[in-house]
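For this depiction, one protein chain was excluded, whereas all remaining protein chains were kept in their positions.
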Amino acid sequence: MSQLQENAKPLLSVRGLTLDIPLASGTLHAVRGIDFDLHKGETLCIVGESGSGKSLTSLAIMGLLEKNIRRSAQTLDFDGVDLIGASKRQMRTLRGNRIAMIFQEPMTSLNPAYTIGDQLVEALRLHRKVSNEEARARAVELLEKVGITAAASRLGQYPHQLSGGLRQRVVIAMALMCEPELIIADEPTTALDVTIQAQILSLLVDLTKEMDVAMILITHDLGVVARVADKVGVMYAGALVETGPASEVFGAPMHPYTRGLLHCIPQPGKTKRGEKLGTIPGIVPSLIGEVQGCAFRTRCPHVVEACRGEIPERGTPPHEFLCVHADGARAAEGEPA
Amino acid sequence: MALQPTIDPLLEEISGPTPRQILRKRVRGHMGLLFGLGVVLLLVVVAILAPVLAPHDPYLQDLGNRMVKPIFMGGTWEHPLGTDHLGRDYLSRLIYGARVSLLIGGVAALISGVIGTAMGVAAGFFGGKVDAVVTFLINVRLAMPVVLVALAVVAIMGGSLQVVIGVLGLLLWDRFAVVMRASTLQVRQREYVSAAQAIGASTPRVILSEIMPNIVNNLIVIVTLEMAHAILLEAALSFLGLGVQPPTPSWGLMVSEGKNMMLFEPWLVLIPGVVLFVLVLAINLMGDGLRDVTAPESRS
Partner (left out) sequence: MLPFILKRLGLAALVAFTVSFISFSLLFLSGDPAAALAGETASGEDIEAIRRLYGFDRPMLVQYGEWLFQALRGDFGESYYFKLPVASLIADRLSVTMTLGVCGITFALLTAVPLGVVAAIRPNSIIDRIALFLSVAGQAMPSFWFGLILIVLFGIKLRWLPPSGASTWQHFIMPTIVLGYYAMPAIMRLTRAGMLEVLNSDYIRTARAKGAGEGRVLFKHALRNAIIPVVSLAAVQMGFMLGGSIVVESVFALHGAGYLAWESIARNDLPTVQALILIFSMFYIIFTFLADVLNAWLDPRMRSS
């Protein structure tokens, strides 16, 4: 599918997105010039450790960053709309309407003072001229779609009366109210019980496929990525160090960090029984002040002097990565180049 | 091939300042705290050195020199802030008045602090029935109108310094009890308290060496705020004529005495009021500042 669409105009195009946070101790370069494209109906998974800039990237697309964060980009284009130059009003007509967002914390992301029904109805009526009754009918329809039984009676309930899993279903239904073209889901299952995580995730993935909605799924769970992603972006310390179709990134990970990550989880057919899982020693560097060269060099087993300088972009589209080694040091690890 | 990781600027570890250094830096950067602390210290020194600093006897009447204007209204340096309706030197009365305000504020806050802290810590630590009783007593205390009850008691028992201090001390413990109860509840659930109990520490020992050190910051903040409260209340009682009795120099009393002449000599009311306002403001800023520097996360 993505092969076909590679030539078509992407739904979302990001080039050189940079986010700087001025702090008392210097400027924090939280996101440093990332590029990616997302086509209609595609699922892009962005993976990385906490603090790597995944959530900020998603908020930057929504235009919901804290006021003190400086956003810049060569291109931040959603279906022909320049999100950098868009007015507040333009952004409002996109948000919740054509781009919806699902947050991590279902326990706190619904307003405790209003009923589920009020909040679902609001999501639709902010963008569509429909009556309250029509909006409620739509809400019931979607609540049923996300697997909530007795949907009509749920409308009068308050968020605190629902469990975490149910609330996240409500949040998903709310995101779908206006039939958006893009859903950004920021770790939508992290805060849920392990047993419910899988359910909610499959629900989300099934619905986006069924409704042909593109999705940016932010997660640090590689197992999830392997199951649902069309495309994968690996973030490390504010940079997208490797992007590509999921099968290629998992099949032939090029960046040393990506390989490090994949060694941390058991892989069917690759990890032998009893074999120790990998770890990546060291800690993520501080991004305060001038950041030069590859940020992974302090933890990379293949570090060379050149890692301090400009890092070239390698690989061929759609599978690209950032490394001084032409093969991402695959050969040095005994992998086929 | 591998680089020395220690020389890589990315890995340079920030050696953090010690807690004491952080505190010192916060105190230095907090204008409100510095101002409050400065004014309060100044007034404490003035109160202690009153006999040395006061140019005249605050009780000495000079009916030939009544209501002399202060220096900024064309008076003389003989009476820099003028004289009152009985010809007493206003500056000297203000200086001695600082003693009354600080003494009443300080001792009343101390008394109510002891009562309130004991009740609050007991309620927070023991919970159950003790907590229920203390919470009930706090409710009862809050329901009683402070000014009214204080006025009535002073009227019945006479307006001496001891009575005013005693009444305020017995009335202002509510905030201590509320805050100390909440703080104790919070601290009691920490692991180190369970740990101390697990190794067999006695209850008084757990309270004194595990609970108290961790709630003392909050206690100091409430002491300052209640001190300001007590000073304002004393002034109000004295203003209404049922607090400190004349001829004792109390700022509230001075406002009350100046009230009848305020049409012609507004400074008689203005000066003691401003001093009272500045002292209470300084104590409040000090209290708020202490809260900011010791627990910045609880700032509201």
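The letters A and B name the chains in turn, as written, and every chain counts its residues from 1.
Methods note: a contact is a pair of C-beta atoms (placed from the backbone, for glycine too) under 8 Å apart; a residue touches a chain by one contact, two chains touch by 3 or more.
Model, not experiment: these values are computed from the prediction.
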{"item": "Residue among B:V68, B:L94, B:I165 or B:A228 touching the omitted chain", "value": "B:A228"}
{"item": "Among A:S25, A:S50, A:N111 or A:Q267, the residue in touch with the chain that has been omitted", "value": "A:N111"}
{"item": "Contact residue for the chain not shown (choose from A:A123, A:V146, A:V249 or A:V324)", "value": "A:A123"}
{"item": "Which of B:L23, B:M73, B:A155 or B:V216 contacts the chain that the document leaves out", "value": "B:A155"}
{"item": "For subunit B, the residues touching the chain missing from this view", "value": "136, 139-140, 142-149, 151-153, 155-157, 228, 232, 235-236, 239-242, 252, 255, 259, 262-263, 266, 269-270, 273, 276-278, 280-281, 284-285, 288, 300"}
{"item": "Missing-partner contacts on subunit A, residue numbers", "value": "62, 64, 88, 92-97, 100-101, 103, 105, 108-115, 122-123, 126-127, 158, 160-161, 171, 174"}
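Just so we're on the same page, only the chains that are shown with their structure count from here on.
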{"item": "Subunit A-subunit B separation of Cα centroids, rounded to whole Å", "value": "53"}
